[in-house]
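Note sheet for the following structure.
Part of the complex only, each chain left as placed.
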Amino acid sequence: MPSSSKPPKPTPQEARLAELEIRNRFAEQGIGGPAHGAGRLSARERIAHLLDEGTFVEMGKLVTHRAVEFGMQEMRVPGDGCITGYGKVQGRVAFVFAQDASVFGGTLSEANAAKIVATMDRAISVGAPIIGLYDSHGIRIEDGVSALAGMQQVLLSGAKARGVVPQLAVLLGPATEGTLLAASIADFIVTRKNVTESVSNVAHLLAADDEACLRAVRELLSFLPSSYRDVSPMSAYVGQDANVPEIEDEPYDMAEVIAKIVDTDSLLQVQEHHARNLIVGFARMEGRAVGIVANQPLCLEGALDGDAAAKGARFVRLCNAFNIPILTFED
Amino acid sequence: MPSSSKPPKPTPQEARLAELEIRNRFAEQGIGGPAHGAGRLSARERIAHLLDEGTFVEMGKLVTHRAVEFGMQEMRVPGDGCITGYGKVQGRVAFVFAQDASVFGGTLSEANAAKIVATMDRAISVGAPIIGLYDSHGIRIEDGVSALAGMQQVLLSGAKARGVVPQLAVLLGPATEGTLLAASIADFIVTRKNVTESVSNVAHLLAADDEACLRAVRELLSFLPSSYRDVSPMSAYVGQDANVPEIEDEPYDMAEVIAKIVDTDSLLQVQEHHARNLIVGFARMEGRAVGIVANQPLCLEGALDGDAAAKGARFVRLCNAFNIPILTFED
């Protein structure tokens, strides 16, 4: 481009490319805008932390209203408060959608529900996990029946996906009734610590902040196959922990017994803080993923009540759906 | 039974029958207890008004916790705030569930969600309409994931029923987010007048009080086949209205033109107060049910906007699903 004392008038094409870049940048900021608090990331930053570097393929970006003329009802407004696409986690394909609280409070509209549904449906057909990053003030109720219908579609797609591909929900914003309803379709709910009790009852993993939540998702995925048509990936065997201190007291901590038996540092408890009399989670045995179900003598003397039974049943169903062998421990 | 001066000790069997009657009566009152306001009926009274007299067959009454041992998870507590069953409307079978606000505020629990789902699934298999009488403060959120899962099941069954059997929701209590989500799966929402604007946008028919709402449901059903496997019932031809006053002014009222053409008093507008520039509804032509779609010159000069288009599209889809011919009028 020729340098000159006063800037030359751009050619029409230059103007267009510039505009394109501006809209592009706007879309990247407008959705998933600047971070909004300590330990909090923007929607786009969250996706970057979640996926292997440089692997994100965005679906439905820069798609505009005009497109409705081609029947593209599903992808109308630029972003519209929700980023969708796919990428890789530890080398395997995963689909993701991320609500952006900076656009209309991340509320669920007919349009962004359609983007979420399209993402879920693609994940189902490809056979890859769905990761939903929720950060929304609920259903955009002022849109009336169309937003409600959008929510119904999200729930339906979630139900279709159940037992077909792993679904993980990360709750990074308010826990409204509608958001809870959508997130609880997932196999796992990960959220930040210090949530209300009703949320913690529903959550499977609690982590310190956004980044920790997203790391937890990556760790969870390492135990899971991409779909019911696969078996879990094999990890390199890292040995067992030879150096565990002896435990002499009664009642002893079953989690420590398990940690001695499975591969070093491989135990990941699920719903650790709910129904503590039953331990469920994942671990590795010589590099292979196993599900763990064990009663915990430390709590209620390890006796099972209704909550523990429900916790266990749900976990066993999940392992069965995804071909994960189960190892049980009883006192 | 021997008469005597002082009442004889009842035999063990008498005692048992008496207890059975008491529990029976309790169930009938406990669920669908006393009316709770002017123009308001109890759940059981609502069912009585809705159905042809003496035709109600209740499913899942008096079924108790113990029954869980037979795998009857779906029907645990006596009533549990929801009455379900089937009966007849104008001689044709219809399924019904009625939430009872007098029990735990009619909140949706895992147990009563299961009863609703069972009712919906039976209606689908039999091929008969589903009528839901909603009167609830929403999801029983303190039950955690199980109540949320119950709600998801209700929405799934509703989605399965869509286009298979007519679904009618009668909103007789608070319009919480959860209740709206469930009700809006129905083909028609009937509610009392004087509701908030967001509800009236969603509702198809507004009526003065409980009884009027239930009469409206009966009238709506008279136009609809039992399922997509049927055609609408034929009514006796009552003639056309010969005596309509002439209308000379411009713009004229399209509803009056339609009323002249269809069978006397047969026009039933749907969503009359929403997107008034488009009239949709049912009527009869020589006794046969037809769907009506017409623009209304009185409003926006009959021009169609997004709301009218959505209103029309939804109605046309419904008519197509249930084999109802459509008659259109244009100015």
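In order of appearance the chains are A and B, and numbering begins at 1 in each one.
To be clear about the criterion, a residue touches a chain if its C-beta (ideal position, glycine included) is under 8 Å from a C-beta of that chain, and two chains touch if they have at least 3 such contacts.
Note that this is a predicted model, so its numbers are computed, not measured.
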Size of the entire homomeric complex in copies, 2 being in place: 6
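Methods note: only the chains that are shown with their structure count from here on.
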Between chain B and chain A, distance of the C-alpha-averaged centres to the nearest whole Å: 38
Chain A residues within the chain B interface of the complex: 138-139, 141-142, 144-146, 148-149, 151-152, 155-156, 158-159, 176-178, 180-181, 184-185, 198, 201-202, 310
